[in-house]
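Have a look at this one.
Removed from the display is one protein chain of the complex; every other protein chain stays in position.
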Amino acid sequence: MRSVIVLIICLVLLAVFGPMLAPYDPTAIDIPNRLQPPGGQWLLGTDALGRDILSRLLYGARWSLGLAFLVSVIGLVGGTLVGLTAALGGKTTDWLMMRTTDTFLAFPELVAAVVIAGVLGAGTGSLIFALTVTGWMRYARVARGIGLSLETRGYVVQAKLAGVSLPSIARWHYLPSLVPSLMVVWTGMFARAILGISALGFLGFGVQPPLPEWGTMLLDARIHMRSSPLQMIWPGLTVVACVLAINLAGDALRDALARESEA
Amino acid sequence: MLKLEYVSVTRGKTATLHDVSLTLAPAKTLAVVGESGAGKSTLLAAVLGLVRLSRGSVTWMDDAVHRCHPALVMQEPRAAFNPALSLRRSVGEPLKARKLTLDKARLERLCRGLELPPDLLDRRPSEVSIGQAQRVGILRALIAAPALVLFDEPLSALDAVTQKHTARLISELQVEEKFAALIVTHDLGYAAAHSDEIAVLRSGRIEEIATAEAFIERPQTDYGRTLRDAAFSLGALEGAA
Partner (left out) sequence: MTQALFGLLLRAAVVLAGTALATFALLWNAPGDPALAITIARYHSVVSPEIIDKIRVEAGLNAGFWTAFQSWIGPILQGDFGNSSVSGRPVLPELAAAAFYTVPLALAGLAIGLVLSIPLAIFAAKRPGSWIDRGAVAIASLGAAIPAYWLGLLLILLFAVNLAWLPAMGARTPAHAILPALTLGLGVAASLTRIIRSGILEARGQPFLPAFRRRGVSDKAIGRDHIAPHAAIPVVTVFGLELAFLLEGAVMVEVIFARPGLGSFLVSAIEARDFPKVQAVVLLAALLFVIVNLLIDLFYRMIDPRIGERDA
């Protein structure tokens, strides 16, 4: 749990304060100094329009990490609500909710996101919508599964007997038991959202240029692969580092929970 | 008056309750005794409306039971409380759900009656003993002054000394609070000492119903006699106490 919190704080700090560390304006075009190699005045070099790559990476954190955080949190809230409604709402509600979840799970999430974002037209709004709509189902599954296992717990029976409203039961008796498992799902979905945002950016359906987003930076860099190969390395490396760190933190969290439930 | 008329419950293909008819007058105590698997838990679930009846009816004062807001004291004291919440919060739940305000004097009186120290309620379920947790369970059951309280093996998780103590506290509170108590238990000694009437449940059927004294004196069925002899050969003095 602690490692996850520390990591999340680091990433938030990066997204919030990263741009302040940027030596240059990430969108300032400087054609005479285009495609500069790393080192010297431009620590990671410049891109085809002479923009400082390090500054673009640092500003990009706001888009790539910030949007991924937003998308994964909306998914967390929405999916948990669906799962809890299914677990508490009786047989028909459960069936409806779970078939809806199945429907959204029937299709690879990233492909669905590409289609949705593409059809609705490129832009940050469609990007957020596409990744949220395709990113809530795992939370719903987990929340429902744990919710059903709580149904026969003494305190849940007592609460129902006392006439406590279902939203209240969900909030006070179900949610506390869900939080650890939802956190594990959330780390995975946060990582997936980072990958999804950069993938959509790379395909041209996501954050639009000249905004510095890691996927769109890769798209720019691809054209100049021969003359300036390192330009392509940096954004990819940043994505991999973030995703790897989040996944490892998620694994650690899951192992810690497994140990706790064994003890 | 709690009235069960020809209550039958089937689960899958087997009948777990078969034509059970019982009555319990206000402020009285009825103990339903039987071995495990006799259908005691199903009987409580039927009274609380948690299972569908395949036949028969359950009423309180000729109205649906849930209207009188019955309370339940469970067998496993700790599991009856949300581990993440303070006991005070759990105890206040029946009031909050019905938008009733907490009567501080009543809470204090009940706490005194249950011999619970005032600050105990601020702890979590894992921070109190099983016996204390069960007394908090009784406190929660009584806080909203219900007319009917169901007890599901209320003593079986407790040790012998705590059992006697808790049984005495329940009886004393019943005199003050005048609730009707439906106790299901396998402990005939407890039933005999603390109830007005005893009903013997076996394989989902009522074998016999009698006042506690009459049953102990002379059970009407062979099964009743077996039960009585088994209980009192083990602890005759305890039962009479």
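We call the chains A and B, going by the order they appear; numbering starts again at 1 in every chain.
Assume contacts are C-beta pairs under 8 Å (C-beta built on N, C-alpha and C of every residue); 3 or more make two chains touch, one makes a residue touch a chain.
Since we're looking at a predicted model, the values are computed, not measured.
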Quiz item: So which shown chains sit in contact with the chain we cannot see?
Solution: A
Self-check item: Given A:115, A:150 or A:166, the one touching the chain that is not displayed
Solution: A:115
Self-check item: Option from A:150, A:175 or A:203 whose C-beta touches the chain left out
Solution: A:203
Practice problem: Considering the whole complex rather than only what is displayed, give the residues of chain A touching the chain that is not shown. | Solution: 91, 94-95, 98-100, 102-104, 106-111, 114-116, 118-121, 191, 195, 198-199, 202-205, 218, 222, 225-226, 229, 232, 236, 239-240, 243-244, 247-248, 251
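Here, only the chains that are shown with their structure count from here on.
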Quiz item: Counting in whole Å, what is the centre-to-centre distance of chain A and chain B, each centre being its mean C-alpha position?
Solution: 51
Quiz item: Inside the complex, what are the residues of chain A that reach chain B?
Solution: 153-155, 157-159, 161-165, 168, 172-173, 176-177
Quiz item: Okay, in this complex, where on chain B does chain A touch?
Solution: 48, 50, 69-72, 74, 76, 79-82, 84-85, 90, 93-94, 96-98, 140, 144
